[in-house]
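Sharing a structure, written as structure tokens. Questions coming.
Missing here is one protein chain; the remaining ones are kept as they sit in the complex.
Here the chain labels run A and B in written order, and each chain numbers its own residues starting at 1.
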Amino acid sequence: MNTESAIQHIHRDDEASKLGMWLFIFTELLLFAGLFIVYSVYRYQNAVAFSLAAEQLSVTVGTINTVILLISSATIAMATSAIRLKNKKFTIILLGITLAMAVIFMVNKYFEWMGKFEHGLFPSSDILKSMGNGDTLFYGLYFFMTGLHALHILVGIVLITIVLVRVNNNSLNDDNPVLLDNSGLYWHLVDLIWIFLFPLFYLIT
Amino acid sequence: MEDHSKSHIVPYKTYLLILAGLIVLTLLSVAITHIEFGELSVFAAILLASVKSSLVLVYFMHLKFDNKVLQIFVTAIFILVALVIFITFLDYNYR
Partner (left out) sequence: MSQQESTQTHVSFRDYKGRYKGLFAWIFSTDHKRIGLLYLYSIITFFITGVLLGIAMKLELISPGKTVMDPATYNAVFTLHGVIMIFLVVVPGLPAVFGNFFLPIMIGAKDVAFPRLNLLSWWVYVLGALVALSSLFMAGGPPDTGWTFYAPYSFKTNTNMLPAVLGAFILGFSSILTGINFVVTIHRLRAPGMNWLKMPLFPWTLYGTGWIQILATPIVGITLLMIVGERLFNIGFFDPALGGDPILYQHLFWIYSHPAVYIMILPAMGAISEIIPTFANKSIFGYKAVVISTLAIAFVGYFVWGHHMFTSGMSGTALYTFSLLTMLVAIPSAIKVFNWVSTMHKASIQLEPPFFWAASFLFVFMIGGLSGIALGVLTTNVHLHDTAFVVAHFHFIVFGGVGFAFMGAIHYWFPKIWGRMYNTKIATTGWMMFFIGFCILYLPMFLLGIQGMPRRYYDYVDRFHGPNIISTMGSWVLFVGLAVIIINLIRSAKKGEIATKDPWGGKTLEWTVDSPPTLENFEEIPVVEKGPYDYR
């Protein structure tokens, strides 16, 4: 034990960790806000092309993915209650459902993207270029925004797996649930962004 | 320093109710795309998304049970983003 690490461990402030996590969430929100600005400007300039391009996306797949993410958000929120009620087994089940939902979301996303690639709808493809500027921008934004969102899902999967392992070996319990709480907040953020992405890409008519 | 992490345990039922509400709103927003609102359909979609995101923020993310400061911060962030988009459109809308 040396002096430095001794200091670190004396002080534990869960409120500070939570506030820090919220500030990080604000950063993430502004990151996506930048993209929403770009989206709204280009949609304003290419209204017709955007709604025609959006018809190529499957509303069914989008809706299923939305429901999947909502369920996963609810289960990780329930896990924060379960751990405080000292119900380790139920916590693990809930986190397991969350993880499963996240993986299913990614699988759906994979097939959706692959379908678009097969039709030649990817940035700088010849088909897309022949379709005109509105479509180019729509699909550029579609891949960029859902791609960045999917990247966040992957980070979330890693994070929740770590939480799951730590709950399982009891290093995360009702006395020290802050990592679970913060992972939950992060996961809700991912959900929150999708709640806006879904109508903007799948539902415009 | 009071310990908020233990102060309030939200019952499972609350989360399930909110989840049900969110799914209903999702289906509703899909359903109304078939109705022709014209200009209003964009606002309807954004409005429903805002209601959904508020539910996530308030219940799933515990804003209702948390420090007041956080509620102020979150509100301020959304106002900030709205203002930035508004000012950007002062350019694009009047070009």
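Observations on the model:
We adopt the following convention: a contact is a pair of C-beta atoms (placed from the backbone, for glycine too) under 8 Å apart; a residue touches a chain by one contact, two chains touch by 3 or more.
These figures come from a predicted structure and were not determined experimentally.
Only one of A:N46, A:T63 or A:T146 touches the chain withheld from this view, namely A:N46. Set against the missing chain, the residues A:L70, A:L137 or A:I160 yield one that touches it, A:L137. Taking the whole complex into account, subunit A touches the unshown chain at residues 1-8, 11, 13, 15-16, 19-20, 23-24, 26-28, 30-35, 37-38, 41-42, 45-46, 123-124, 129, 132-134, 136-137, 140-141, 143-144, 148. In the full complex, subunit B contacts the hidden chain through residues 69, 77, 80, 83-84, 87-88, 90-95.
Everything that follows uses one rule, which is that only the chains that are shown with their structure count from here on.
Chain centres here are Cα averages; for subunit A and subunit B they lie 15 Å apart. Interface of subunit A with subunit B (complex): residues 13-15, 18-19, 22, 26, 29-30, 33, 36-37, 40-41, 44-45, 59, 63, 66-67, 70-71, 73-74, 77-78, 80-82, 84-85, 177-178, 181, 184-185, 188, 191-192, 195-196, 198-200, 203-205. Chain contact summary for the complex, subunit B toward subunit A: residues 1, 3-6, 9-12, 15-16, 18-19, 22-23, 26-27, 29-30, 33, 36, 41-42, 45-46, 48-49, 52-53, 56-57, 59-61, 66-67, 70, 73-74, 77, 81, 84-85, 88-89, 92-93.
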